[in-house]
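Right, I'll just put the structure down here and ask away after.
Removed: one protein chain of the complex. Kept in place: all other protein chains.
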Amino acid sequence: MHINKEKLQFVFDAKAKTFAYTLMGIGLVSIIAMFIVDGQHHAEHYHLNRAWANVFSGAFFFTALSLGAAFFLGMQYAAEAGWATTIKRVIEATSLYLPYGLSILFLLFILGQLHIHHIYHWMAEGIADPSSPNYDPVIAGKIGYFGWFWWLRTILYIVLWTWFTLQLRKNSLEADKYELGGDNHAYHWKNVKLGAWFMVVFAVTSSTSAWDWIMSIDTHWYSTLFGWYTFSGLWISAISFMTLLIIWLRKNGYLEFVTESTIHDMGKWMFAISFLWTYMYFSQFMLIWYADIPEEVTYFQIRWESYKSLMWFVLFINFAFPMVLLMSRDSKRNFNFLAFVGTIVFIGHYLDVIMMVMPGTVGKHWTGISWMEVGTFLFYLGLFIFVVLKNLEKAPLLVRNHPFLEESLHLHT
Amino acid sequence: MLKKNKIHVIFGDEEPLMNAVLELRKAGIRIKDAFTPFPVHGLDAAMGIPRTRIAIASFLFGITGTSLATLMMWYMMIYDWPNDIGGKPNWAYYYNMPAFIPITFESTVFCAAHLMVLTYLLSSWLLPGVPPKNPDPRTTDDKFMLYLELTDEQSKLAEDIAKKNGAEEVNYKGEIYIEPKY
Partner (left out) sequence: MHPESEIRTPLILGNKTYKQITDDIIAPIEGKTSKWWYFLFTVSLLTALWGIASFTYTIGEGIGTWGSNNSVDWAWDITNFVWWIGIGHAGTLISAVLLLFRQKWRMAISRAAEAMTIFAVINAGLYVSLHTGRPWVDYWLFPLPNQFGSLWPNFNSPLLWDVFAVTTYMTVSIVFWYMGLIPDFATIRDRMVHKGWKKFYSILSFGWGGRAKHWQRLEEVSLVLAGLSTPLVFSVHSIVSFDFATSILPGWHTTIFPPYFVSGAVFSGFAMVLTLMLVVRKAYKLEEYLTIKHIEYMNILIIVTGSIVGVAYLTELFMAWYSGVEFEQYAFLNRATGPMAWSYWAMMTCNVISPQLFWIKKIRTSILATFILSIVVNIGMWFERFVIIVPTLCRTFLPSSWATYTPSFVDIGMFIGTIGFFGVLFLLFSRYFPVIAIAETKTILKTSGENFKKLAASHKQHQVEQH
């Protein structure tokens, strides 16, 4: 197979840079404006809630997305998958936003602990103290899970995830140093092992982190499925973003060696994981709706009352869109079409994060999606694109010396 | 009256078969049929067989299943005899919908799968008691056979191409006479 050597190196050109800077610029201005405008909103227990919730949603969504990419990468190794070898650098670059995203999140957590924002109800002072006016008996019953223990876990996630992601990347780059077509696969086997261990770590931490960072916003509420629901969401976000990136790179003359079948496979993943997400959504929603237990149903009650249209919209574009549009083989092989659906799903899952965060923070004060959400999203999107493309530039777009490289280069299904 | 020879070309492997098919088609020879012990990747395209549309049929059957289930549950639970069971809201289909999704899904799959399989069996005429469709019993084991109906002139050419590509046998199995079309 002929490979154009000049296009093996991605160049983060001025045009792309300007695009990322513009997004960040617009976003930054909107965020500042948002803080000013939201500061005018006065209500009980409301102090810049929407502004902070937005900042948090964006930080979480993109971090989760890159975590999804890291998971996808680790899974490819552990499962001996060959089809995605030609797009491995794209997956790696996407996962490398993780340390940045986690830092932003960490900063936000510290601000919460300093009571600058009130995203986490349980961070409030005296919440477990019966003599305090803030006392909440339900939260007091589970306060042992929060506090220092919560911080310990948070730090553990950050350290573990970052370590695995960087290590997977390091081995991948090391493997490149061998001669093309060489038979030394030591670094590959290292990554297989690492990938398997990452799966173990991820299996536990993906659920617990979702409880810690998202579910604890609605501190009273609980749902055993919540971790897996969040996981399916971050997975599909990662898939849709990577698909978009691959198609964009191909449009710019890169990644010629990626066969149509590989992109078709990404389309299949998008279809399948959208289904998985819907399955999780339905399982959680239907069971809570059906049993109608007061402790649980409050979660959907607030969503039903104050976020009804958004709730339906999120379900519609994240389920019906990919299901109907990506069912046929031809639609998954039409890359413009695939990019269109990918964009919809990508935005849809950002809105899903909004749906997870807002009702527990902004609550009844919600007025619908506005420029604030859009602006914050654009800021993080710009930052994310910048970091991802910067990392894409740091290594050749095609891996060398990967045992499954030939399989992937000749993938035709 | 046009005389055509019925020819069985036997191969011992799928690769020579594929090469022969490609070359025969290039020479303008129509391949009437091929019999293989397993699906040979790309053979249908090489022979010029159009893609099957059975998946589209299945999709339509599936939609039928969805509609039938919806109609059934709406009629029975909402329209004909609404029952308040466990406080489930049965005054409108919309409110009761979460409880209807499982059966709607099952019915979709049921119709899509069974009606598609039925379509497949009938359109291929595969039914209990139907006599074997392969003229040479070895083609369900390890032989690959092309079936050709050719004029004498074409037969010679086809035989050469087949032999060149490693055909093990080229058997003439009688003749048929075709009324020329005017």
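Letters are used for the chains, namely A and B, taken in the order the chains are written, and counting of residues starts over at 1 for each.
Convention: a contact is a pair of C-beta atoms (placed from the backbone, for glycine too) under 8 Å apart; a residue touches a chain by one contact, two chains touch by 3 or more.
All figures in this text were calculated on a predicted structure; none of them were measured in a lab.
When the omitted chain is restored, the residue from A:F12, A:W151, A:Y222 or A:F313 that touches it is A:Y222. Set against the missing chain, the residues B:L43, B:L60, B:L157 or B:V170 yield one that touches it, B:L43. Although one chain is not displayed, chain A still touches it through residues 80, 82-83, 138, 141-142, 145, 185, 188, 199-200, 203-204, 207, 211, 220, 222-228, 268, 272, 275, 279-280, 283-284, 286-288, 290-291, 293, 295, 403-404, 406-407, 410, 413.
Seen across the whole complex, the unshown chain contacts chain B at 15, 33-41, 43-44, 47, 49, 51-52, 54-55, 58, 62, 72-73, 76-77, 80-81, 83, 85-86, 88, 90, 96, 99-100, 102-103, 105-107, 109-110, 112-114, 116-117, 120-121, 123-135, 137-142.
One rule holds in what follows: only the chains that are shown with their structure count from here on.
One simple way to say how far apart two chains are is to compare their mean CA positions; for chain A and chain B this gives 42 Å. Within the complex, the chain A residues that touch chain B are 282, 285-286, 289-290, 292, 327-329.
Those residues of chain B that touch chain A in the complex are listed here as 55, 59, 87-88, 98-99, 101.
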